[in-house]
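First, the structure itself, so that you have it in front of you.
The complex is shown incomplete by one protein chain, all other protein chains being positioned as in the whole.
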Amino acid sequence: MLARLGGAAEADAVRRRLAPRSDPLPPRFRVERRADRKAIEAWWQERESDPAAIADPATLDTASLYGANIENMIGTVKLPVGAVGPLRVNGLHAQGDFTVPMATTEAALVASYARGADVITRSGGASAALLADGVVRSPAFVFADIGEAGTFVAWAAERTEALRAAAEATTRHGKLESIEPFIDNDVVFLVCRYTTGDAAGQNMVTIATEALCRALLETCPVTPRCWFIEGNFSGDKKASYLGLITGRGRKVSASVIIPEALIERRLHVTIERMLDYARVAQLGAMLSGQIGAQGHYANALAAFYIATGQDAACVAESATGLTRMERRGDGLFMSVTLPNLLVGSVGGGTGLPSQRAALELMGLAGAGKASALAEVAASLCLAGEISIMAALAAGDFTRAHHSLARGRR
Amino acid sequence: MLARLGGAAEADAVRRRLAPRSDPLPPRFRVERRADRKAIEAWWQERESDPAAIADPATLDTASLYGANIENMIGTVKLPVGAVGPLRVNGLHAQGDFTVPMATTEAALVASYARGADVITRSGGASAALLADGVVRSPAFVFADIGEAGTFVAWAAERTEALRAAAEATTRHGKLESIEPFIDNDVVFLVCRYTTGDAAGQNMVTIATEALCRALLETCPVTPRCWFIEGNFSGDKKASYLGLITGRGRKVSASVIIPEALIERRLHVTIERMLDYARVAQLGAMLSGQIGAQGHYANALAAFYIATGQDAACVAESATGLTRMERRGDGLFMSVTLPNLLVGSVGGGTGLPSQRAALELMGLAGAGKASALAEVAASLCLAGEISIMAALAAGDFTRAHHSLARGRR
Amino acid sequence: MLARLGGAAEADAVRRRLAPRSDPLPPRFRVERRADRKAIEAWWQERESDPAAIADPATLDTASLYGANIENMIGTVKLPVGAVGPLRVNGLHAQGDFTVPMATTEAALVASYARGADVITRSGGASAALLADGVVRSPAFVFADIGEAGTFVAWAAERTEALRAAAEATTRHGKLESIEPFIDNDVVFLVCRYTTGDAAGQNMVTIATEALCRALLETCPVTPRCWFIEGNFSGDKKASYLGLITGRGRKVSASVIIPEALIERRLHVTIERMLDYARVAQLGAMLSGQIGAQGHYANALAAFYIATGQDAACVAESATGLTRMERRGDGLFMSVTLPNLLVGSVGGGTGLPSQRAALELMGLAGAGKASALAEVAASLCLAGEISIMAALAAGDFTRAHHSLARGRR
Partner (left out) sequence: MLARLGGAAEADAVRRRLAPRSDPLPPRFRVERRADRKAIEAWWQERESDPAAIADPATLDTASLYGANIENMIGTVKLPVGAVGPLRVNGLHAQGDFTVPMATTEAALVASYARGADVITRSGGASAALLADGVVRSPAFVFADIGEAGTFVAWAAERTEALRAAAEATTRHGKLESIEPFIDNDVVFLVCRYTTGDAAGQNMVTIATEALCRALLETCPVTPRCWFIEGNFSGDKKASYLGLITGRGRKVSASVIIPEALIERRLHVTIERMLDYARVAQLGAMLSGQIGAQGHYANALAAFYIATGQDAACVAESATGLTRMERRGDGLFMSVTLPNLLVGSVGGGTGLPSQRAALELMGLAGAGKASALAEVAASLCLAGEISIMAALAAGDFTRAHHSLARGRR
C-alpha cells in the first residue's frame, strides 16, 4: 500500500528531486483585482496556451460581473447542469414542486437523483424542517495561566449584552445567539454563534466577532499573551464532531414515507432488502469512523452548491449527518438530518449570472429564501439516499454506473 | 439555537405544512441522456425562466461534448477561474513552476493562495511526494452466523490470486493491491484496494470489485444471506478515520522551509507568532473533534477540483489530513499531508473543454500525469495553509476578507 | 492478523463448537442480596474451589459491610496499594501535600507516579482548578413525526422551571443545570445536566431524570411512540466527543512549570527533548483517532478510582482529555485537562473499609471533599504524564519496565 519513494538505492535521486531549487525567480507576485477583458487577454497573451475554452468571448464580455468574486481572473470554467424534479417539498419554509439544478461532471449522478426525486414526489413529497441555525466563529485567547483564563471567562459572561451590541453593530442581518467559553488550562475558545439572515454568513460572523473581541479586550482586566480571531475550533470547512453535535450553519431534517408498491415498481427492490442494506450501511459507517452515517450527501451538496453559487468548499463541512430507515406501517420511512448546511440566497456567488438563474429556476433567489433553500438541499440529499441505497440494495449500483458512465464513452 | 418549529400553539399549523400532499402528480419522470441543443431548448421552452445565463449560445453549440458527463442537461454554470502561481513544486512526479487554476466564487481566496504560492516559490519550492495510492471499495456480506463468516474469510484468503485475476480482467489500468477482511460477528466487509493508473478510479474499482465478488461467491461453500457491492465502510466521499489511517486515493505530503526574512516581509508576521498560532490551531482541531488538523484544505481542493474536472463531491473525503509547523534552523518548516486525494488526469470531467484547458495550463492533461497532479494539489494546499495561518497569526484575517470581499460590494 | 476461525476445511468443526447446546440446564437463577458469612460459606461449599484467598476470615467477619455494594457476594479480591507523594496541589479546592493511594497490579506504575509527584512538588506544586461540573442523563423520545418532535421540544422549553422542580424533588444534593434538546427528525434526546454535590452522582441523575420525564409526559400534548430514560447519548462510561466538548462529570485542569535543572537532574532529559516527544505524541494521537491527546490518564485513574471506592468502569469515560507541553521562560509548562472525571467523596464504594481509609489518608473522605478529590486526581494524572513522557523522551521507558517488571520475576 505504501511508499512510492523507492528503495534505499534510489535515496540520492529522490533527495535531489525533492530539494529546494534556486533557479531564477519567476516574475514578482502581483494580485490582479480587476476582472475585465483587457486584464484577461493580457494574461493569456503572455502564455502559449489556447485561451478559447476558458477565456471565451461570452466570458470576456461579462468579465466585470465576476470582479467581486475572484482575483487574477483568467476566464470561466463551464460545468454542465442537469435538472432534477419536480421534487415536491412540504417544508416549514419551502413549499412546492421544485426543479433542482445540479452541476456535476459525474455521469449517472443526475439520473440517480432524478429517480429519487420522482419517488419522493409520488410519495406526497418530503417533509422538511429547518431545526436550528447559527454560524460559529471561535476566537482563541492565550493567557499567562489558568487563573487569568478564568477571570477572562467570568468577565465575558458578565458583559454579554455589551458584546452583543458590539458584534451586531457591524451587520444588518447577523444576530449573536450565544457565546460559550471552552477552556483548556490557559487557553480559552469563545464559541460565538450567530444567525445570519439569508446569507451563508461566513464573512459576516468574522467581522462581527472581530468587533466583539476588540470590545471585550478593551475593558478586560487581564490581557492575553496572544489571541486569534479563529482558533480552529469552529469546524469551518471541516467535518467535526462539534458540528455534528451542536450544528454549524443551518440544521435541517427531511423525511418521507414511501409506499411499498412504489419501492418495488420504481426502485426494483423490497422494503426488507432496503432495511437489510440500511443495517449494513450504518455498521460500515460506525466501524470505519465516519462522522454520522449516510450514503452520499456530498454528491448532492457539491452539485447543488456549485450550481447555485454557494461556497463549494463548505461541502467538506456540510456533508455529514445521519440517514435513517425504518418500516412504518406498510411503507418505508427514510430521513436525513444535516446539521451543517452553509447556504445563502444572497451573497457569495449567488448573484453571478448563471448561478442566479439556477436559483431563479427554483424561485429561491434573493432575500427571504435561505431557509427554503436549505430545506430543498436536504430534500435533495434525501432523494439521493433513496436512489443510491436502493441501487446498492438491489444490486443495480455497478450496472447503473457501467451503463451510464463507462458505457457511453 | 434551536427549533424553528414554533411553540406548542402552532403545532397544528406546522403539522399541516409538513404533511404529504396528494396534489395532481407532476409529469412522469424521464431521464434524458442526450445532451444536445434541441433537448435543451425544448426543456426551457416549457418554462417561464430565461435560459440566457445557463443555456447560452456557446453552451448550446457544444452541448454534445457534455453527453457522457450528465443527464437532463439544461446548460452550464460558469465559475470564474483565477490563476495562482508560479508555484514551484519539487516533487517525485511534479517538477516545475506551475500556474494553478482555481475556480471559486469566494472573494479573497485566490489572492490568499497567490500569496502563499509566492512564498513557497521564493523559498525554493515545495517538496512534494506521493506516498501511497489505492482506491478502496468495501463490499459487505451478511451470513447466517459467525462460523460461516469465518469460513468465507478463510476461503477468500486462500484464493487471492484468482480474485485478483477476476478483478483485473475488467480494467486495463486498475491493479488489485490487497484484500483485507473486517468481521463484525456475521457480517464481513472486504476492503479491496486498487491502484487506478491515471484515473481517479471510483467507477473502475466498483466494476472490478463486482467481478471479484461474483468470482468469490461462485465457488465459496457458504452463501451469504445477502451482500452489497459497497457496505459503506470505504469512506467514499465521506471524511473518515479509516481514510485518515489507511489512506484512500492518493496520499501526498508537501513541505517547505520558509526563511524568517520572507515570513516577515511577505507575511507580516514572525516565526514565533506562527508557532503560537499553530499550537492553538492544533488544540482547536483536537478539542472540537476534527479528523486530523488543518486550516482549510477544502478551499484549495474545491477550487482545484472544479477547475480541473475532478469530482467536487470528493472534497468531503479529501479535505482531511494534517498540517504541521516547526522551527527549523532559522526558518519555519511547514508541511501538509493529505491521505485521501481523489484526482485523475483522465476520466471524469477532465476531458471537457474548459477543464481540459485548465489541466493544460499546468501541462498536466492526459495519461501519465495523475501523480504529478496530486503533488500539485497538495502543494496548493500548503500555499493556502501558509497564507491563511499567517493572516490569522498576524491579525490580518478579518481585514483581508473585509477589503477583498465585502469592501468591493 | 486475522481469523483464528480456521480454513474452510474446518468449517464443520467450528460450527459445531459454536452451536447452542441444550445440555441439562444449570440450577435456576437466583440473586442473593444478603452479604453475610453464611451465604458466602454456603456458596463455596457447593464448589470444589478453595475459598481461602477470596473468602478469607477477615472478609467473612466483615461481609455485611459490603451488602449495599454487591449481590451474590463470594468474598473479596485484594489489590496491593502503593503510596505516591507527597504530591503538592495548589487547587481551588485541594490545598496541601497529599499522599495518594494507588491500587494496581502493574509493576513500575507506582514508582513512575512517585517520580512525577516528586517533580511536581519540587516545582512548587500543581495548580489545579475545577472548571465545571455536571453529570448528564439523556432520555430519548420517539415521536410519530418531526412535527410532534418539535412540539415536544417547544413544550419542554417553556416549562423548564416545573421540570427542574420535579427533578430536584428526588434528591437533596442534585441540581438541574440545564436541559438541551437534540433532534434527529422524529427522535428527541434531552441532555439533562446536573450538579451532584459530593457524589459521583450517576444514580442520582437517573432518578431525577425519571421524575423529570414523567412530569413532562404527564402534561405534554403529544405522546411519544416510545421513550427511554437513557438514549445512549450521554456517553455514560464510554469515551465520546460529546464528553470531550461539553464535559460530563467534573472538568478539571492541572498544570505546573518545571525548572530545567529539575528536568535534567530528576528526569534525565532536556526540555528540548521533551518538546520533541510532545510533538510526536500529539501527532500519534491525532493520526490514530484518539479522543483528545494524552499519554496515559488511564493508569492514574484506574489505580486511584479502585483505591478510593470510585466506579472503576468510569475509567472508560474519564480517561480522555488533553496534555500539553510548552517552553515557558526557562522551564517547561505541562498541563492536563480532563473533562469527564466521575468522582465522589460520598456514595458508591467510598464508605467501604479500605476505600474509606484510602480517602482518609488524603483527608478527603466524606462530605465537602469531592471537588478537592477531582483536583487531586487531575494532579496525579499530571504526575504520570511528566514521568511517562520523560521516560519515553529519555529512552528509559523500556529499561524501567524491564527492571521493575520483568526483572523482578
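In order of appearance the chains are A, B and C, and numbering begins at 1 in each one.
Heads up, the rule we're going with is that contacts are C-beta pairs under 8 Å (C-beta built on N, C-alpha and C of every residue); 3 or more make two chains touch, one makes a residue touch a chain.
Keep in mind that this is a model prediction, so the values were computed, not measured.
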Contact with the hidden chain (one of C:S123, C:T151, C:T196 or C:S345): C:S123
Identified contact with the non-displayed chain, of C:A11, C:C192, C:L242 or C:L364: C:L242
Chain not shown: contacting residue from B:A39, B:L60, B:A165 or B:I183: B:I183
Residue, one of A:G292, A:G331 or A:G384, that touches the chain absent here: A:G292
Subunit B residues that touch the omitted chain in the full complex: 127, 129, 131, 145-147, 150, 182-186, 241-242, 244-246, 253, 255, 289, 322, 324, 335, 337
Hidden partner chain, residues of subunit A it touches: 2-3, 5-8, 11, 14-15, 18, 145-151, 153-155, 157-158, 181, 183, 221-222, 241, 244-245, 279, 282-283, 285-289, 291-293, 322, 324, 326
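FYI, only the chains that are shown with their structure count from here on.
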Angle of rotation relating subunit B to subunit C [CA atoms, steps of 5 degrees]: 180
Distance from the mean Cα position of subunit C to that of subunit B, given in whole angstrom: 39
Multi-chain contact sites of subunit A, meaning residues that touch two or more partners: 127, 129, 131, 182, 184, 241-242, 244, 246, 289
